[in-house]
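Complex shown without one protein chain; remaining protein chains in place.
Which chain is which? They are A, B and C, in the order written, and residues in each are numbered from 1.
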Amino acid sequence: MLEKLIFEKSSPGRTAYSLPECDVPVEANDTTPLPERFLRKNTAELPEVAEIDVVRHFTRLSQLNFSVDTNFYPLGSCTMKYNPKINEDVSSYEGFVNLHPYQNQEQCQGILQILYEFERTLIGICGMDAFSLQPAAGAHGEFIGMLISRAYNVKEGRRRNKIIIPDSAHGTNPASASMCGFDIVEIKSNSQGLVDIEALKRIIDNDVSALMLTNPNTLGLFEKDILKIAEIVHDVDALLYLDGANMDAMLGIARPGDMGIDMLHLNLHKTFSTPHGGGGPGAGPLGVVKKLIPFLPAPIIIKKDNSYGWQYDFPDSIGRVKPFYGNIGVIIRAYAYLVSVGSEGLGKISESALVNANYLRKRLSDYIEIPYGERCMHEFVASTRKLKANGITTLDIAKRLLDYGFHSPTIYFPLIVEDALMIEPTDTETRETLDEFADALIKILKEAKTNPEILKKAPHNTPVSRLDEVQAARKPDLRWRKELS
Amino acid sequence: MLEKLIFEKSSPGRTAYSLPECDVPVEANDTTPLPERFLRKNTAELPEVAEIDVVRHFTRLSQLNFSVDTNFYPLGSCTMKYNPKINEDVSSYEGFVNLHPYQNQEQCQGILQILYEFERTLIGICGMDAFSLQPAAGAHGEFIGMLISRAYNVKEGRRRNKIIIPDSAHGTNPASASMCGFDIVEIKSNSQGLVDIEALKRIIDNDVSALMLTNPNTLGLFEKDILKIAEIVHDVDALLYLDGANMDAMLGIARPGDMGIDMLHLNLHKTFSTPHGGGGPGAGPLGVVKKLIPFLPAPIIIKKDNSYGWQYDFPDSIGRVKPFYGNIGVIIRAYAYLVSVGSEGLGKISESALVNANYLRKRLSDYIEIPYGERCMHEFVASTRKLKANGITTLDIAKRLLDYGFHSPTIYFPLIVEDALMIEPTDTETRETLDEFADALIKILKEAKTNPEILKKAPHNTPVSRLDEVQAARKPDLRWRKELS
Amino acid sequence: MPVKINYTPNTESDIKLMLKEIGVNSIEDLLVDIPEGLLCKQINIPTGMSEMELKHSLKSLSDKNANLNKYTSYLGAGAYEHFVPSVVDHLSSRGEFYTCYTPYQPEVSQGTLQGIYEFQSMMCELLAMDIVNASMYDGASALAEAAVLAIRHKRKKNVLVSKTVHPEYRGVLSTYLQELDVKLIEIEMEDGITSVSDLESRIDNNTACVLIQTPNFFGCLEETEELVGLTHKNEALFVACVNSMSLGIIKPPGEYDADIAVGDIQALGNYINYGGPHAGFFAVNKEFMRKMPGRLAGATTDTKGRRAFTLTLQTREQHIRRAKATSNICTNQQLLALRTCIYLSTLGKAGMIDIGNLNIHKSHYAMDRLCELDGIEPLLNKPFFNEFAIKISDNCKIEELSRHLFESGIIGGLDLSHFYPDINNAMLLCVTETRSKEDIDELVLAVSNII
Partner (left out) sequence: MPVKINYTPNTESDIKLMLKEIGVNSIEDLLVDIPEGLLCKQINIPTGMSEMELKHSLKSLSDKNANLNKYTSYLGAGAYEHFVPSVVDHLSSRGEFYTCYTPYQPEVSQGTLQGIYEFQSMMCELLAMDIVNASMYDGASALAEAAVLAIRHKRKKNVLVSKTVHPEYRGVLSTYLQELDVKLIEIEMEDGITSVSDLESRIDNNTACVLIQTPNFFGCLEETEELVGLTHKNEALFVACVNSMSLGIIKPPGEYDADIAVGDIQALGNYINYGGPHAGFFAVNKEFMRKMPGRLAGATTDTKGRRAFTLTLQTREQHIRRAKATSNICTNQQLLALRTCIYLSTLGKAGMIDIGNLNIHKSHYAMDRLCELDGIEPLLNKPFFNEFAIKISDNCKIEELSRHLFESGIIGGLDLSHFYPDINNAMLLCVTETRSKEDIDELVLAVSNII
């Protein structure tokens, strides 16, 4: 059953709020002491509903969603793993949520200790020399990384204008580099789906500021020539940036720092199990090697004489990237995750991500084309292009999966795979769930031949059926408006 | 989509728990220091699942329920009103949930103060002289009340064996009286649906211990001869017990104590907005007039020299009815409700319950038979008997309502109304919701004539369709069992 | 302004409109059946407040209690501090679970019903019994209802209960039986457990049932096999009241042939809450299925043949059988049973064994260490699960000990003389998985500093 807009439940004078009495003396008539010209003329048409309306409305809305808590959610590149409930609890302690960023540092030693230890832990896992915990998301980390690559090169006396990015990269990579004024040079993947070393050699020159590499890449493949890539990049004094969104099968297995990576961002809302929140908040800590530390955004967490504090004094810093210190609430969740799984648990995460992805890959490989690789890391990319003959699109497959109670994989990405279906089961799913998903997908692939209509009209069992996206874009309706009577 | 049993998701060796290390010294092999004969032989076949399984399972299960948070729930006699979220929060403070009943009273002054003030508030609302907060539910309160009626009469030197109960009473009334060894004398309702005064006069005698009255009664009618009833009962030195489950339209309007009521129980999980929890926990405080105080179950909350404590010294007490002191967690919610709505809010609750019920009654009265009364208090009872001609049962109507997104009213109760549909909208519903419900019911009543099949096969849009209740009772399947392989 | 909390949504103009539709002029017109003199003008309670004020007010009342997160406690005696996994709170606090009522309409209550069915199943497994109901008010009322069942079933007048059963449970039992024309007889104890010889001397063919608790009030494990043997020889029913947390390790009632098993599930995923709400369970073997109190969910099928769950065997219950019902219970403690169901799903097969062992090891360590101290010795010499009693030398009065412990942030055990006046200066302590070795060592140190 669909749900009205909350505005459509509104009734004049109805209220859901309570407020304490105005206990301070107020001039006659409760009037404001502010001059007229500062005051709003037209009242904002916010909903006028009762508390029971608010509760029913949002409870019902929530039930219209698929989520990790209700469904298998193999959305490739997004690492939709289980979000531990305990981390929601411990991150809500009043000493964390009710703490002001401008309180004296002595008043905040608990949180500062967490941030410090968290940074140390990330250093240990990644083999980098320092982290900034400030980036609000992966793309934010990339942007800051690109600024640092600029600042570093300028400091070294060279202004460089190019960033090399593989064609398989996530869209944020070119977008972030471009926001720093760089020109983007795309490098094609080779037939194995990896960075083409020869092409890289041809492209690289002294105007390259950095190469943004995703490893494992968006095909789920480990860039096995990583050391060679690093060498080529470093030979021209460029930096090697790692998009570290795909670390779920790398924890405790291999460290970017050992591969010649100069900088990377991590997605706490992926690898480190913090909830995706319907699209955030996330956090994208940025790790760097020693020579790049001076350029990090201030402030940086430090420990001195057994107390923790913020260090602001970074003359070469690229500057401020966020008010205050970062998405602390997200970081506490990731911290809780890491200290609780600990050193024994860390490797298990990667192993599970690895085995789950390869198992699902194997279960499907006789039924669907998997253009690249013999094996995979945390995910793999299939292609549905052969179904075109039957008039079936990747979208049809995706929608039909919804009918079986599974969220769809990522579709049409990476761009280098035609009709891509990007499948990431994550480390927290059971063998049984993978089997159920595989069985459903195999069944759908059969349906594609025997009953294509059922796919084209899918989904059938969801709260709404397929949407008119063209209308949405052509005649954008982006808000409710009060109808004038 | 239905949900497997959690047992059916079990897989050997899978776990969802974590426990701290056994940090105390343990003899070799972790063996227990207990002799073999005290130890379990066969391992209990509890589920072996991962945390993600637990979360998905119970999240999905929850979505199969209708509830006040999702649906209008006019279940008569149950007062399914909105359960304020804030009361869930304040009752979960660690000083309440993590407090042991055998802690020294000085360590528990906060909770004791709440209990004391809560009792005072109930006294104010009901016009009684004291309350026991111990009863775990309404029926528990009734049982204790009946024991008190016995003890009181015995103390007065007379052993009495009969309890008079109207035929419209809730089933717990005769059951509770019977558990105290009383004989039940049923009194028929008169043509107005009220206690028949003449019949009462005929029935009453010196062997009557008490009359259990429900007022407003289960037809939602106020027993307008209440003062006469009290007089008749008191004339033979019997007690007048009030089943106070139906107080939602009485708060701040009239006080049982003023009506000659000697004892009553309240349902905190109805009138006082504490959640029903799928069937409890509730609480059924028992109020009494002065002369009955000595018989209350010990202990009783008291205040002395600005400190609060338990008073155990009641030589005439009927004894203990519960370990510890009652359903404290429920009481805190009800306390929070009362102190926050306060004296202004109290009357509004009743007025709203009254207006809502009468409004809905009026909206329906042209479409469905309402056998008793011109108006009602908190609820009213309709009858669908005229639809029998069309082969439609009350159950059919109830099931069809589910299709429209409404929980069904109480059906086939009270027993004195043939094919009863007992409708209680409560005080927390909006006019719009009542209109939507009325429209749906009116539509269904039309369907009953135009398309009876759709009712007989209803519900159609629910997670499961109508159940085979006969099979359930004939071949009871009350538990999962591991299949032997 | 001010805007107090108000959950009645209709505005004055709504109400005007509604009164018009009803056909009356005022709310008073709806109250004409209430005798004039009874209408009250003003209820004498304080004015309301806003949500913010409510939070402050309750917070400050909560802070006036010495809670168990701030103090390290060794109290047990029927209310136990165990760890509650986070998922239990998260899942049981979903509105769909706690704002619905008894699942009278199964088509829209499968969540609650399947939850009950799973609860029943898990409890059956733990207890090794055939049937468990959906819950009772608490362990004590379950025990009392067991006696009622036995009396009715056996049509005999004597109920025997061991003195090692929780005194407040015995109190409730006595209250429940007081008007049923039966005799409640207590069996003496011997070194902390039920005296077999005393039972032998009191049991006879007038005995409807024998009620024991194991681990009993003193924490000691009863010699159930002997007791059951004697009971059954006399054709009485054997009712075992058990600590639900012990059952991963300790022999369950079904394995020693108990006829009825009862107890409390507070320990399994529910907070102490100053003593309530807790919840009881009631388990029987097949034979008593139609005689047991309380709700039962069963599996059946819907019209499309799908498995589905419903309340069943309701003809036992008050809303159908009225005065002849097996019990008057209606609202039970469903939400707590659901919490236990989630708890047991989380702990699972291995977890209930591991946690049982932790309770045993930690409590035995505490007992051993305490009894190494001069002036402390075991009160009893019997195997126990997680509770044990110590005797304190008369130099140090127990209230004094407790007071000093409290000053060091420790809440000591229960003073046994409170319930057993002839047991002097002895303390009943409970040690669960929530106590670390460090905690226990601190307790021992604190005690040694005081006595």
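Assume a contact is a pair of C-beta atoms (placed from the backbone, for glycine too) under 8 Å apart; a residue touches a chain by one contact, two chains touch by 3 or more.
Worth saying up front: this structure is predicted, and the values here are computed from it rather than measured.
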item	value
Omitted chain's touching partners, listed by label	A, B, C
Residue of C:Ser92, C:Gln266, C:Asn357 or C:Asn425 in touch with the missing chain, whole complex considered	C:Asn357
In chain B, positions touching the absent partner	11-15, 17-22, 30, 49-53, 55, 59, 84-86, 88-89
Footprint left on chain C by the chain that the document does not show	1, 3, 51-52, 59, 69, 83, 85-86, 90, 94-95, 351, 354, 357-358, 433-434
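Note that in this section only the chains that are shown with their structure count from here on.
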item	value
Rounded Å distance between chain A and chain B, as computed from the means of their C-alpha atoms	47
Averaged-CA centre spacing for the pair chain C and chain A, given as whole angstrom	46
Where chain A touches two or more other chains, by residue	11, 14, 18, 50-53, 55, 59, 84-85
Overlap residues in chain C, where contacts from two or more other chains coincide	4-7, 9-10, 14, 49-51, 85, 87, 90, 95-96
